[in-house]
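Working notes for the structure below.
Moving on, here comes chain A:
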Amino acid sequence: MSVTLKGSVRQGRLILDIDVAVGDEIVAISGVNGIGKTTFLRVLAGLLPLDAGILQVNGIVLDDVDNQIFVPAHLRNVGMVFQDNVLLPFLSALDNVAYPMMATGIGRQQAQQLAIDAMGQHGIGHLAQMKPTQLSGGQQQRVALVRALISKPQLVLLDEPLSALDVDARREVRSWLRDQLKSLPGTKFVVTHDLVDIAELCDREIAFMQPQLQLLGNETQTTIVR
Partner candidate 1 sequence: MVVAVVLASLLPMAVHASSIVEVSKLKGDLTISAATSLTDVFTELAKQFRKDNKGVKVRLNFGSSSTLLTQIQSGAPSDIMASADLTNLEKLVASGNVVVTPKVFARNTMAIAVKPGNPKSVRSVADLASLPFIALCGKTVPCGVYASSVLTRAGVVINESKVTRGIDVKATLSAVANGDADAAIVYKTDVLAAKKTVVGIDIPSAQNVKAMYGIAPIRGSKNPANAKAFIDFVLSEQGWQILKSFGFERP
Partner candidate 2 sequence: MSTKKRRVGAETPPFVWVGASCALLFLLLPLVGLLKRVAWSGIFGAVTSGPASEALRLSLITSVVATMIALVLGLPLAWVLARIEFRGRSMVRALVMLPMVLPPVVGGVALLGAYGKSNGLIGGWLFDVFGLQLTFSPLGVVVAEAFVALPFLVMAVESGLRSIDPRYEESAATMGLGPSERFRKVTLRLLAPSLIAGVAVAWARALGEFGATITFAGNIEGRTQTTPLAVYLLLESDPEAAYALSFVLLAICVAVLVAMRGSWMGRRS
């Protein structure tokens, strides 16, 4: 199994109880808003430590509460696309894409070359020198996607990756994304509401649900059923 996560985490009023074991597959994460899908991704990314339990990716323990092990985000090999993209506003699109590679030690020139190749392959090479504020939402999303995948991370986390695209672009990017994800080893999680995304992109779906609503308390509890 590539990813096993059994534990719980609390974020404000939300308590997330997880028991998941997934292989090398593209997994869709669905559920209503506010139920904890993004929180789940943040735990996997290392942005949020577990309050109890264990997370292992490819046999390496990334988070183990009992043994006080926690690998922070920058040391996990993760490619993530946030909701609202979050490209660095003071870098050009090209530099944004090149950044993760430079962080792993690849020289600037080489990183930029790889970046421009990847962007060209995906049809957004012409956006290279533009700043994120000059790009439309859809363009930003495509840049963010290229950035997340270019360093071939062992864990891919995509939060609503196609939501800002119009129908045509969506179709185009979806098929590009499917090819990219299928050719990547490792587990890929995709948070999405879109049924077509789930059907075409993903091998399996995990639905986040509330077992019962607690009307008296102020807490939401989510249990994930495998």
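A quick word on the picks: all candidates are chains of the complex that A comes from, given by their letters.
The rule is simple: a contact is a pair of C-beta atoms (placed from the backbone, for glycine too) under 8 Å apart; a residue touches a chain by one contact, two chains touch by 3 or more; residues count from 1.
Remember, it's a predicted structure, so these values are computed and weren't measured experimentally.
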Would you mind flagging which of 1 or 2 touches chain A in the complex?
2
Touching residues on chain A, where the partner in the complex is candidate 2
42, 45-47, 72-76, 78-80, 82, 84, 86-90, 99-100, 103-104, 147, 151
